[in-house]
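Complex shown without one protein chain; remaining protein chains in place.
First chain written, first letter: the chains are A, B and C, and each begins at residue 1.
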Amino acid sequence: MSQSILKVNCPDRPGLIYHIAKIIYEHGLNIEKNSEFVNDEHNWFFFRAILDGKIDYDQLKSQLLSVLPKNGEVKLIKREKKDMVILGTKESHCLGDILIRYSSNELNANIKAIISNHMDLKFLADKFDIPYHYIDAKDLSREDHEERVKEAIDRYSVDLIVLAKYMRILTPSFVKEYEGKIINIHHSFLPAFIGANPYKQAYDRGVKIIGATAHYVNDNLDEGPIIAQDVVSVNHDYSWRDMQKAGRNIEKIVLSKAIDLALDDRIFVFKNKTVIF
Amino acid sequence: MSQSILKVNCPDRPGLIYHIAKIIYEHGLNIEKNSEFVNDEHNWFFFRAILDGKIDYDQLKSQLLSVLPKNGEVKLIKREKKDMVILGTKESHCLGDILIRYSSNELNANIKAIISNHMDLKFLADKFDIPYHYIDAKDLSREDHEERVKEAIDRYSVDLIVLAKYMRILTPSFVKEYEGKIINIHHSFLPAFIGANPYKQAYDRGVKIIGATAHYVNDNLDEGPIIAQDVVSVNHDYSWRDMQKAGRNIEKIVLSKAIDLALDDRIFVFKNKTVIF
Amino acid sequence: MSQSILKVNCPDRPGLIYHIAKIIYEHGLNIEKNSEFVNDEHNWFFFRAILDGKIDYDQLKSQLLSVLPKNGEVKLIKREKKDMVILGTKESHCLGDILIRYSSNELNANIKAIISNHMDLKFLADKFDIPYHYIDAKDLSREDHEERVKEAIDRYSVDLIVLAKYMRILTPSFVKEYEGKIINIHHSFLPAFIGANPYKQAYDRGVKIIGATAHYVNDNLDEGPIIAQDVVSVNHDYSWRDMQKAGRNIEKIVLSKAIDLALDDRIFVFKNKTVIF
Partner (left out) sequence: MSQSILKVNCPDRPGLIYHIAKIIYEHGLNIEKNSEFVNDEHNWFFFRAILDGKIDYDQLKSQLLSVLPKNGEVKLIKREKKDMVILGTKESHCLGDILIRYSSNELNANIKAIISNHMDLKFLADKFDIPYHYIDAKDLSREDHEERVKEAIDRYSVDLIVLAKYMRILTPSFVKEYEGKIINIHHSFLPAFIGANPYKQAYDRGVKIIGATAHYVNDNLDEGPIIAQDVVSVNHDYSWRDMQKAGRNIEKIVLSKAIDLALDDRIFVFKNKTVIF
């Protein structure tokens, strides 16, 4: 049966669940599953439900909006595969993990293209018959290069852009254009070791744990809303390259987890943080 | 402001959230937080909410029951400290952790008594000024010993009975008497290594991970509904006593977590499993 | 510079390290790294070193044996890529992870072939240009099928046989033939849930943690020496299929870890357990 996902967020006030549930009930829809959360600090209400049944989206959406406080938001979409593109540079571990899960039908998405400023990953794209857009950054300004990346992305109707170890910094205008659609994997346990070669930094600091962080991208490098994090233990016997290898396992797991959450519309972004149901 | 906890479970059908939310709304109560889950296998609905405001419990409860399917259950209680007793034998690590958290106000409970078939834990009870009931099992039948334990427990109005490494097997009649109120910590990662000296068993098997399991007690030893589990890595360098020591850290953490969940009425037991919000 | 790996195990007695180190020193070899462990229960000594320099293997080995107690074993091999074959059936997540790591040079091995009783994994073998031996088990006795599998394996000089979700039970004669060379990934946290569909068993038991175990294969199904284990948290919201999906991530990580340990000769097997340096 056809399923839809409803996401509501608005200032909190008594009766919200009652009013929302009433409208859903009167539409004859079944709530397959719902989650609710109130952020006490900002008095903000979040609600997500999976709805079974045929829906007139515009009508249901406008009825829901009519019972919400001002500044309320309603998102109502069919539960189906999303279209995504992947941006990478040279490292293959995250891209490889995504492609393997894709090829075995574990990924609820269509991978439309892989875009890279290098040729290193083309062999993987070819193996899985995914279009590969090689967009060399040499001799191009950051803006001109990004313009060509945008052209490549915009050939597809894209729901999600995954930075799978894409090593170029995005301009604010690019980020704004695809706001809330770009997920990055950070090769460290944010907020630790921001910047270049975090594994060398971690090694120099003598840490006993290595982490990775998947987050939405915003204007500040590595400062976007965190979606998922995980860690792995290391010890003095690890060179920084050993730490990097251990980190790669965590990176791919954390990125894949974040992608799955985004593909199933389980994430709200609010005040630079995430609410995840 | 006064808070109450509402727990509902019943066969699932459309409109349940609407009907429940409507009644709460009409009572002028605010839903501070709510969680909902449907077990698809058994088509069973679970709902828990924290309600703000003054409540006529009997009236609210009967109204809620009137909109539920047959076999529906409603639990509605004031959110406040619960009374608990702790049963132990000789090992002090779990009891000690509970007492330390109790003494620093981290435990949402009143510890009414410690009951034991040995004197080993009396020094701890004394340190924290908790009544200690020493009930020797020697020369007593299991039934007679349990009878005296029951007498000790029943001096208090008990919401929760914690088996903090209580090494005696409980009879079905005892378990039945305090159904849904007894939490045990199992010194292993269930369902592994059921029975005596699980650390020796784990050592002999050469496991690389040691675990602990907190569960409600039912008739089958170590087979009750699991509340919490956690693990810690070990290696060939661990003797079974080292594993036991590592296990103790996990045991106390896991038991404390399960106690906190029970004290805040966050656990449903259904078909020998738990739903935890 | 050329490196070798030395592995020694024997009954423990005083002076072993001195005698071993003396011989290494007199050969003008540098100990890049060494580890030592004594199993107190069986009074057994384990020693592993990475040696830098050119070695006359036969001479060094016989000198070392001459200073060990009776029943001592010396293994001395060049540190280089090993040859492995992978056996699979239908599930691709473990095989895919190995192949992706292989294609990005993260695996210290040559994958010589993939062998399967089904055609499901051929597309992956083709993507990575690995010979695929499809050996249908239909209409064949277990012995006859295994005979053909052996023929396929024996076309290559094999150091390691990885069962990447190979769903057929191996005969004792097969296991004996490749003793100490076969690694399996068990879809559960041994010793829990031995047998069929462990995720369904785990779901039915209501566990809060899912695990995976990589182990050497011996005659008893799922009873071989454990190499690596790891877990992931789950909750009541997981269907058994969700648990299976979560389990797959752990399975592939645990199997990859075990393969890396085996490829670097870091594992001793002793009394059905492992010592890992």
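Just so we're on the same page, a contact is a pair of C-beta atoms (placed from the backbone, for glycine too) under 8 Å apart; a residue touches a chain by one contact, two chains touch by 3 or more.
Bear in mind that the values here come from a model prediction, so they are computed numbers and not experimental data.
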**Prompt:** Touching the left-out chain: which of A:V207, A:A246 or A:A262?
**Reply:** A:V207
**Contact residue for the chain not shown (choose from B:D12, B:E36 or B:D97)** = B:D97
**Asked** Which listed residue (C:A21, C:L76 or C:L263) would be found touching the missing chain in the intact complex?
**Response** C:A21
**Where the missing chain touches chain C, by residue** = 14-15, 17-18, 21-22, 24-25, 28-38, 233
**Asked** In the whole complex, what residues of chain B lie against the chain that is missing from view?
**Response** 91-93, 96-97, 99-101, 103-104, 106, 123-124, 127-128, 245, 248-249, 253, 256
**Item:** Where the unshown chain meets chain A, residue by residue
**Value:** 37, 39-41, 189-193, 205-209, 211, 225-231, 235-237, 239, 272-276
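Note that only the chains that are shown with their structure count from here on.
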**Asked** With chains as vertices joined when they touch, what's the shape: line, ring, star, complete or other?
**Response** complete
**Message:** Quick check: how many Å separate the C-alpha centres of chain B and chain C?
**Reply:** 40
**Message:** Can you work out the whole-Å distance between the CA centroids of chain A and chain C?
**Reply:** 35
**Fill in**
Note: chain B residues in touch with at least two other chains are 37
